[in-house]
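Showing subunit A:
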Amino acid sequence: METFPSLLQQHITQRASHTALRMKRYGIWNAYSWQEVSTEVAALANGFAAKGLQAGDRVAVIGNNVPQLFFAIMATQSLGAVPVPLHADSNSEELRGMLVNCEAKFVVLQDQQQADSVMPLLAELLTLTQVVYVDTRGIENYKVEQLISFADMQKAGEAFASQNPNHLQQAIAQVTPDTDAFIVYTSGTSGAPRGAVLSHSNFLTIGQAFAEQEKLGDEEEVFAYLPLSYSSALFYGYTLWMIKGYTINCPESNETTMSDMREVGPTFLYGPPHFFKTIYSQINSRAASSKSKMIDKHLDGMMSKGRTWLGSKLVFDPIKDLYGLSRIKSAYVGGDMVSNEVFHFFRALGVNLKTTYGSAESAGCISVQEITEDALTAEENVVGAPLRGVDIKVSDNQEISFKGPNTFKGYYGDVAQSGQAKDAEGWVKTGDIGEFANNTLKVLERVDCKSSFSTGADFIPKQIENALKASPYIKDVVVVGEQRDHSVALIVIDGDTVGAWADMRQIQFTGLRELATKTEVVELISERVRDLNTKITQVGGSNCPPIKRYTVLNREFSVAAGEMTRSRKIRRQVIGTNNAKIIEALFAGEPTFDVTDSAGELVAQLRLETA
Partner candidate 1 sequence: MFYREAGKLVGSFGKDRRMLPLLEDRWLAVLFVAFMYFVVTAIASDYMFTAILIPIMVLGVATLGLNIAVGYTGQLSLGTAGFMCFGAFSAFNLILRIDWMTIPLAFFLSGMIAGGVGIIFGLPSLRIKGFYLIVSTLAAQFFAEWVFNAYPWFLNYTSSGVVSLPMHHYRVFPGQENTPFNAAFWYSSQGRYLVTLTVTILLVLACKNLVRSNTGRNWMAVRDMDIAAKVIGIPVAKTKLMAFFISTFYCGVAGAMYCYCYIGNLDFMIFNLRRSFLVMFMVIVGGLGSILGSFLGAIFVYAWPILITRGSDFIFGGGAIDTAFIENNSKIVVGTIIIVLLIREPGGFAALWSSSKQKLRVWPFAQ
Partner candidate 2 sequence: MDYAFFLEVLVGGLLSGIMYSLVAIGFVLIYKSSGVFNFAQGTMLLLAALTFVSLTERMVNFWVAFAITLMIMVVLGIIIERTVMRPLANQSLLSLFMATVGLNYFLEGLAQGVWDSAVHGVNLGISNDPIFLIDKFPVLGLDIIVSYFDMAAAGIAGLMILGLSLFFTFTRTGLSLRAVSDDHLAAMAVGIPLSRIWAIVWAVTGVICLIAGLLWGDRVSVSFTLTSAVLKGLPVILIGGLTSIPGAIVGGLIIGASEKLGEIYVAEWIGGQGIEHWWAYTTALLFLMVRPTGIFGEKEIERV
């Protein structure tokens, strides 16, 4: 049975000169072969050892996906210590909880931004001995004794290695499959972050199962744009990579993600729903803004009748090329439900998109959709069959639980929580409502998000929301109706696509704030709502009541205000609290709502529409 360090050793013997990692920086892609990766990792691991890192210690890794942070994770694991990947943009406040909780001995961070977040916490972090920084710019002037540069760390490692040449090999040999491999903090759509502890085998068994089932090889090109603080990134970006030894590519910056992906042209791609939604919206908006209606027609035809040979050659292949989708063998969407429209779109375009299901507690993956390559549609909400070795059960209250080789060990330093999440038999509650039949899992909604009207009728807000989000103009929706007699919706428009739409109609606006209150834009959105309501009435689903009232918000939901998680999942409670006044006004049947700033000045007037 393998561990991450043993896999690295394998790659050196089997594919030493194969490119392991590319990073776009300074406008070009710098490549590291497996040989180079292992040299870097060894130097750093020895550096850690020299500075006193022991098996079982925690090392926080904070930053964007840069090679050095991957090296830091590998080096930590080589010594039997536990890397704790944290989000690059977190501020001091957000970091404090996690760093204190995991009792990190080392922090490895990328640049000045993260250093500035960590520095104020130094006094509180009693276990912390050293802060390693990758990018020296700005930090080299800091007069803090714990700080050491990545390069200096490696130098220390080389010195240490010359005196203790066998230390690293011995440490690696002592790492067992059951050794802790990661602590993953779950942001959670509710509650404070908890650190899930996962072993090497948690990740690797499920990873092996996935890689075999999905026939991954070592020639894959993968675009590693998701922050490693997500469990899904650790699974799709790190575990599978270490298992197969293919090439991962890190983007240059957030702004260049899309163009970098085009340059990479991945063969295997994982993304959360909003990632695919963004591409979908951009393609549709660009198609709509081109003078000829040809592309629009083609896209419509594609969605209803499938691709023709000529259409592929003239329209769809070039579009796929523009977004770097042309080499994809299969793509995976997970982390949340993707809207059916978006899913259908990618499949029709010829991208073999599959839904997946997973969580931090399951090492990132539980199930993968089984779908034939040329199938255009699939049943809604299906997330596929459990991977080899994973068992699924659905309790009476419809909550999904799983059990398998990927079941996490527990929450770090929190026995009570662990006990709550994982029962004596090893079943872990996922907190999701779903159905499981014929070895096929369906996920409907979070447990705490199922709503019921005051009449007692249940409904699932997410279904309505997803249906609305099928529109390229709508970025986010929250439907509220708990203990009321009808539902209302808060709608956030997609600034890019609606902006392009408005440009085409020569509607003047200065930003999202103004755009959202334009009569034409509200009318555009109203049309979507009416369409949806008509559809609902026709189908007559019990879980899915029509929307009575709605408004177009003049802002986006904010990650900083906690309305969304970093992976852009909405947090209903927070949104409900932050927008309580608007929601009340909607239920009260008022025609408008005045948005005021902190000083009480009128900023904008939202129109509260009735469908």
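Keep this in mind: a contact is a pair of C-beta atoms (placed from the backbone, for glycine too) under 8 Å apart; a residue touches a chain by one contact, two chains touch by 3 or more; residues count from 1.
Selection rule, in plain terms: all candidates are chains of the complex that A comes from, given by their letters.
Please read all numbers here as calculations on a predicted model, not as lab measurements.
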Complex member touching subunit A, one of 1 or 2 | 1
In the complex of these two chains, what residues of subunit A are touching candidate 1?
-> 22, 26-31, 221, 249, 262-265, 286-287, 289-291, 294-295, 298, 314-315, 318-327
